[in-house]
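One structure follows; several queries about it will come next.
The complex is shown incomplete by one protein chain, all other protein chains being positioned as in the whole.
Up next, chain A:
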Amino acid sequence: MIFSIVITGAPYSSQASASALQFSRSVLKLGHSIHRVFFYADGVHSGSALAAPPQDETNIPLEWAALAREHQLDLVVCIAAAVRRGVLDEGEARRYEKSGHNLASGFTLSGLGQLVEAGIVSDRVVTFGV
C-alpha cells in the first residue's frame, strides 16, 4: 500500500514527529511505500538543521533525514508554515534577506498542493499532531 504521513506537532513539544518516525519505519519494514511525509504547522521544526538536542536524546531531524536517504522518501515542509517560523532554505533566506538558512538536507520547502497530491496518490494518509 502507498502511505503518506502528515505531521503537525513540533518535535520535543509533542510526540507527533517521534510517533510518525516509528510508524514510518514499520510501514517500510512491512513492505509498504511512503509517497510523501508532509510537515505542516509546528511540524516544520522537524526540518531544522540547527536542532541540537542532548546526545542521549533522539535527534529527530537527523533521524528523518537518515530514513529518507535510506528509502528515497520525499520530505516536504510547508513553505508558508516554515518561513513564518524561521525554517528557511537558501532561496527563502535570500528572498527575505536573512543572515542564514537552516532547512536540513533531505527536506524540501513546498506548498500545500503537495499535501493535496499526496492525498490523491496515496491509499492511506495518517496524521500525527497535537
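The rule is simple: contacts are C-beta pairs under 8 Å (C-beta built on N, C-alpha and C of every residue); 3 or more make two chains touch, one makes a residue touch a chain; residues count from 1.
Keep in mind that, in the parts below, contacts and distances are computed from a predicted model.
Enquirer: Assuming one chain is omitted from the figure, identify its UniProt name from "ABC transporter ATP-binding protein", "Sulfurtransferase complex subunit TusB", "NADH-quinone oxidoreductase subunit L" or "Putrescine transport system permease protein".
Expert: Record says "Sulfurtransferase complex subunit TusB".
Enquirer: For review purposes, identify every residue of chain A that touches the missing chain, sorted by number.
Expert: 1, 3, 15, 19, 22-23, 25-27, 29-30, 32, 124-130
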